[in-house]
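What you see is the complex with one protein chain gone and the rest in place.
Moving on to subunit A:
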Amino acid sequence: MTDTRTPLVEMKNISISFGGIHAVDNASVDLYPGEVVALLGHNGAGKSTLIKILSGAYKRDGGEILINGEPADINNPRDAKKYGIETIYQTLAVADNVDAAANLYLGRELRTPWGTLDDVAMEAKTREVMGRLNPNFQRFKEPVKALSGGQRQSVAIARAILFNARILIMDEPTAALGPQETAQVGELIKQLKKEGIGIFLISHDIHDVFDLADRVSVMKNGQVVGHARTEDVTKDEVLGMIILGKVPEKAIPGPGAMQTA
């Protein structure tokens, strides 16, 4: 990690506990512009919790977040969006009963000069964005509930990129998708990278993300096991980090690394 640029995001020594259990314990991760960092770990390793602190869904107990080197005050999802942080949740977090346009603009609706919803303008922009992401998408008037998993995923992604996100968090982005749709998401990630957006990919399945990521950060029991560039390590070595907490030579160990002595 000889990168001398200022990281886009730096989460330093983050801790949070729920009822005495340390869900995240002294964890630090960082992300540079145009970089994809995969955050790996078992279910319950604390990766989703850590990232929810960044997206404002949880309040941290300790530690600090720097955005472009400056301390950021993130207490709720609205704050996070102000810093250009957009999240695509594992549960997709779409309102099932309203249409794609309503979901894309949820919380940031376009309005006419009279203060009413400008549905037509929102639909127009939605058609434009969705046309770029998923040209086959035609069901603009139907509630999102009626859509397939991949279509719902593209709605969630469109929603994130619509507002010029600089930092994109994707929690298990391909978990609900078929092979073809997964490939589509992969293409999309490459495209977003080119635009200089920093992306956190969260997954418990290394195969999903290994080829997409520039770096991996592995978590176990709420602690960071270590960081590594994907070109320096093999999938098996990363698996070792996930399962045993064993850090390979070329990786940088974190506080959660297995003590070898």
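One rule holds for everything that comes next: a contact is a pair of C-beta atoms (placed from the backbone, for glycine too) under 8 Å apart; a residue touches a chain by one contact, two chains touch by 3 or more; residues count from 1.
FYI, contacts and distances are computed from a predicted model.
Visitor: The complex lacks one chain in this depiction; which UniProt name from "4-hydroxy-2-oxovalerate aldolase", "Cytochrome bc1 complex cytochrome c subunit", "Glutamyl-tRNA(Gln) amidotransferase subunit A" or "Xylose transport system permease protein XylH" does that chain carry?
Guide: "Xylose transport system permease protein XylH"
Visitor: Hey, which of A:111, A:190, A:235 or A:250 is the one touching the hidden chain?
Guide: Counting the whole complex, the residue in contact with the absent chain is A:111.
Visitor: Looking at A:57, A:162, A:175 or A:239, which residue reaches the missing chain?
Guide: Result: among the candidates, A:57 touches the missing chain.
Visitor: Footprint of the hidden chain on subunit A, which residues?
Guide: 55, 57, 76-78, 81, 87, 89, 91-98, 102-103, 106-109, 111, 115-117, 120-121, 123-124, 127, 135-136, 138
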